[in-house]
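Encoded as structure tokens, the structure appears first; notes follow it.
What you see is the complex with one protein chain gone and the rest in place.
Order of writing sets the chain letters: A, B and C. Residues in each chain are counted from 1.
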């Protein structure tokens, strides 16, 4: 059944395979009147491109986006925004050895079983290139959220066992790992180098902080802010865990430690701590939204691995080609994008929660 | 916006407040021809009832369910199944002290801000009693899943710092914590006793294992099995984290450790390990589905806490009444229920993935 | 698949069979802060009750509604509103003769084929009693729409061949046919009497006019106002046709006749005619919304009819019991209810169409 659309009001539908003609997204329900150019989207797409560093694959991907509809005179019109990225000249023959063999840790086997057919070139629909559509949807959402003063800080919290201790937002874009802590980059690099030497890969954790959210975003009971963020983030390939605020750590705390007290700061209700990570009862509580995603190690490794083929024979596979030894740095903007889509969708949903607000709207 | 429905094909809509007249669920899209009685549902509801042990509140809740529609001659008819549980005589006056004061760690403040009005009696819609509707939906889903040989093992993985080392499924229902490991129950009880002595509460972790799933459940890319489980589980009050398979631990692993090799076992494709927790590319991979949920400590504690009232004054609150010092034991069946709903929904969605299967269906 | 929910933001889920324990609806997404009592709903339910006139069945249905959730201190809280109507003592044995025989013009055969089982008592889910849930949802929607000065005039446009020429809104509730024209009631009655004498039934047309709609309701391209009204109205049992404005008549007109010119009336844009029936491009255009629904004759007639049983035998059926010889009068409030649900849903959807409106909302 159709699972390529996310959101109820701000709806992002993505399409495209790794080695098909193109990939893209259709964004339906974007509010009208928002300034939007291809450059606005491109700047986000560039963040997921493989770079020159050793942490990311050496493949060259231009990934220039084209807006095909929904924008007029530089502004969104309320009609669906279709954005496309052509797939360049990618070497399909590189992948011929995996046409009939299931790569461990990949979706080859499950796609084949579910559909009875799969585009095996570069992973097809399960390729990391699928996230291009997510970033398009996220970049447009960001363009809207900017108008409300909502801002995101998203980064690598850890690279394997190397954990960022400090968060310097300015530093995130200045190192190949998207680490926010200058003190640990060298250690991360050494760790990764040793790992690559062994033809192996490594995982990590991505953390995201969102400032400026109004109170009350999230729809009880199933469409809570944390629930929809959970779906949004867990839907990204290679993500194996999700937590908000103290997350798994809260299982070890007492109520007296975990509860955030309220106090008045002038007219404003504030919290004296933020163990909740910015949500109470599944709605934004005025605190900073904080969540983390666990990223598994890249499954494509150059070591021989035990597997089977689609004729039911045991076999070995060695995956060639250039692959990121760690997914984290390029996934940071994907996590941020999914958060932006989720939040904008809930902001729009929230607009008709009270009849008085609706009356104000129609009074104009 | 409406957030009280979960699922696309098997759809569960829940309703009801802690101290309203009743709570319930409407299950739409359940396949016709499934045997279903009130006792089938009641046996699940009984698992979320407060017990006699010190781990759960001493409140008495009868919580007898009534099936009002959708069942005829002992079988589901394909029409919506409406199930209701009356709220008994609950002492509304007990809660008058929280009518205008926001309890830390609760949804009082966010509900008030979002809607401008809230049913403050017992937490209203954000009460744990809201999960009655989820368990109704889960119990009916279980009744269907049984026909496919799919079974669930769900239990407390940890009570605060006390972790179950072994899993003995039979033992789970024989201790007040739903722990699967006889060796740690006494330690859990001592820990909780000490905690209650200090008028404090504690968190924990719930683990769920599902056996017998067909390969290929989950809809790429946003409605992956892990993504929808993520939403389902994170939507339960007090859950702060979710992970599948190795989860957060996988962030520390190498690809060579985390990848599960495939091998042939006769005609069947099997995996030599299950780091993935039973999903690849967001679809069930034939392995056991394994996931965990982090539960925060009960926010209702009998200590004085700093907070504010709805007039903007700083104040202290002491929460009276009987509250579970730990949510985990009663939440086990809720987690299991949400998993059952998610899996049945995806099983039904999956039925039209291939045109040949659809042709078989209409050939009948 | 689940088809018992209508609406995207204002969502009405109905449940219940003719002779089950109860029928009802869950309304999710209703804005908070709307005054609502059981009497508000009851006054609409009473309009669909069979009366004393010969035009409607002599069965006695009390149909008292109970609000079970979602209302606190006399106002909606934004949480789901569950409303229930108990089924009284209805003579199940009356229907035993149709347990295994398919009534012509009814849904017996299609329900049995689709689901392999059906609640045959009184038509089960396909009974006219199913509309109780629709009227509940409509009555609550009306309660919201009243706050915006939106009003409905819905009536029988024709009873068989007897057509109302004038519309006197006050008269509609004063005759058993819901005709708006005193001059034709006697003729309608004579026509119906003759028809009942022959143990036959008759159809008719319902017309609905809505005043006070803001411009711009309806979501291009598939969720246009006329498209969703089309679904809403065609989903009512016995409705076989739907048209807006000039409707089928417009197929005979020229553009120069059918186009409505615009002109300024002070500051306001007005139309010099209303052939469109109040929609342009699928959005409300500021004119009065006008639509019609064609109602087929009651299929339950006391004449012997040719049919088959569920064992594949040809047979005759004579339907006993008391049945409305015409559905129109009782369906008027159902059509009105579906229109109210559709319009409120689109009003809420529309609230986030422009980014400036959304910014105003969050400025508060």
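In this text, a contact is a pair of C-beta atoms (placed from the backbone, for glycine too) under 8 Å apart; a residue touches a chain by one contact, two chains touch by 3 or more.
This structure is a prediction, so every number in the text was calculated from the model and none was measured.
Screening C:205, C:289 or C:344 for touch with the missing chain picks out C:205. The omitted chain makes contact with chain B at the following residues, 8-9, 31-34, 76, 78-79, 144, 147-148, 214, 220, 347-349, 351-362, 364. What chain C contributes to its contact with the hidden chain is residues 1-6, 8-9, 14, 102, 104-107, 109-111, 113-116, 125-126, 130, 158, 160-161, 195, 198, 200-205, 215-216, 218-224, 226-235, 237, 239-264, 267, 269, 272, 276-277, 279-285, 294-301, 303, 305-308, 312-314, 349-350, 352-354, 356. For chain A, the residues in touch with the chain missing from this view are 1-5, 7-11, 13-17, 20-24, 26, 28-29, 32-33, 66-70, 72-73, 75, 77-82, 84, 114-119, 124-125, 348.
Throughout what follows, only the chains that are shown with their structure count from here on.
Comparing the CA-atom centres of all chains against that of chain C, the greatest distance is found for A. A summary of chain positions shows that the Cα centroid lying nearest the centre of all protein Cα atoms is that of chain B.
Counting the residue numbers that touch the partner chain, chain B and chain C have more than half of them in common. Note on chain placement: the centre of chain A and the centre of chain C lie 44 Å apart, centres being C-alpha means. Centre-to-centre spacing of chain A and chain B amounts to 26 Å, using the average Cα coordinate of each chain. With each centre defined as the average position of its C-alpha atoms, the distance from chain B to chain C rounds to 38 Å.
Looking at chain B, residues 1-5, 8-9, 14, 114-116, 125 sit in touch with two or more other chains.
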